[in-house]
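I have a structure I would like to understand better, so I am pasting it below and will then ask my questions one at a time.
The complex is shown incomplete by one protein chain, all other protein chains being positioned as in the whole.
Let's look at chain A:
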Amino acid sequence: MGFKHKDIIALRDLTKEEILLLLDTAENMREINSRDIKKVPTLRGKTIINLFYEASTRTRTSFEIAAKRLSADAVNISPSTSSATKGETLLDTAKNLMAMKPDIIVMRHAISGAHYFLAKRLPCSIINAGDGAHEHPSQGLLDMLTMRDRFGKLDGLKVAIVGDVTHSRVARSNIQGLTKMGSQVFLAGPPTMIPTGAEKLGNVTVCNSMNEAIDGADVVMMLRIQLERQGKTLLPTLKEYSRYYGLNPENLKLAKKDAMVMHPGPINRGVELSSYVADGDQSHVMKQVENGVAVRMAMLYHVSGGELTAE
């Protein structure tokens, strides 16, 4: 099957087969990242703009490396250097960028829906690198790839997602992706951080406690407390949060013996994860980062399209 989408904005828009295609492509792209010459000519001559209205280190760098490994020209624009600081609207910024003929815009924006807005108006491909509390599809895909590496499948896995689910685009993409692939998702977090109606998202169970969610889990995915945002208003204290919703060697024993520990980063050490767990044998955090490049290469490759005349 082929990939027919011009844009990738949310995993909720993709079918199970399309997600599988992206994961399979990423798996084969990994070979390039292990070579001495980490470059293929696939997107030679294509221009990719990384338009990041919010701070990012790993996602932006990962997209930039992915673009360069496929031989595309990648340009980075961050909020402090863009005309957004002078009051220019998103559409005006995008139209001006379009005049420079990019093929793909990879965008992070604080407003959910900003990507759909641009995708309807611009001829180039739009890839969502995070939009508000909506979705973060590349993170969802790299998480799924990391889980599939470990278990060889996604179907039937018990995945616990713990923390600020309400404001987590990572959680939303994972819920969309994982439930489509047949995993069971268990959510836990302070009641102020669990969205109402979360059960309606698919094969999702909202638990009363963290222990209930991670009991017998194959994967424990910890979410970052966004200290710069709602972390200050929705929590009494970080110490209390850590006591009830932090992962440590004791409560990790409730999960399956070799359960995977995942975190989208950056980690607030001692809050979501104890250092012992973050650096322990069960942590797959660095593997997630490594898989991020391959997944983003797969996304850029498939949205760039191409009619191929088979020889």
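Going forward, contacts are C-beta pairs under 8 Å (C-beta built on N, C-alpha and C of every residue); 3 or more make two chains touch, one makes a residue touch a chain; residues count from 1.
Note that contacts and distances are computed from a predicted model.
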Absent chain [UniProt protein name; select from "Acetolactate synthase small subunit", "Cytochrome P450", "Carbohydrate ABC transporter permease" or "Bifunctional protein PyrR"]: "Bifunctional protein PyrR"
Those residues of chain A which, in the complete complex, touch the missing chain: 1-4, 6, 21, 24-25, 28-29, 31-32, 35-37, 39-43, 70, 125, 298, 301-302, 304-311
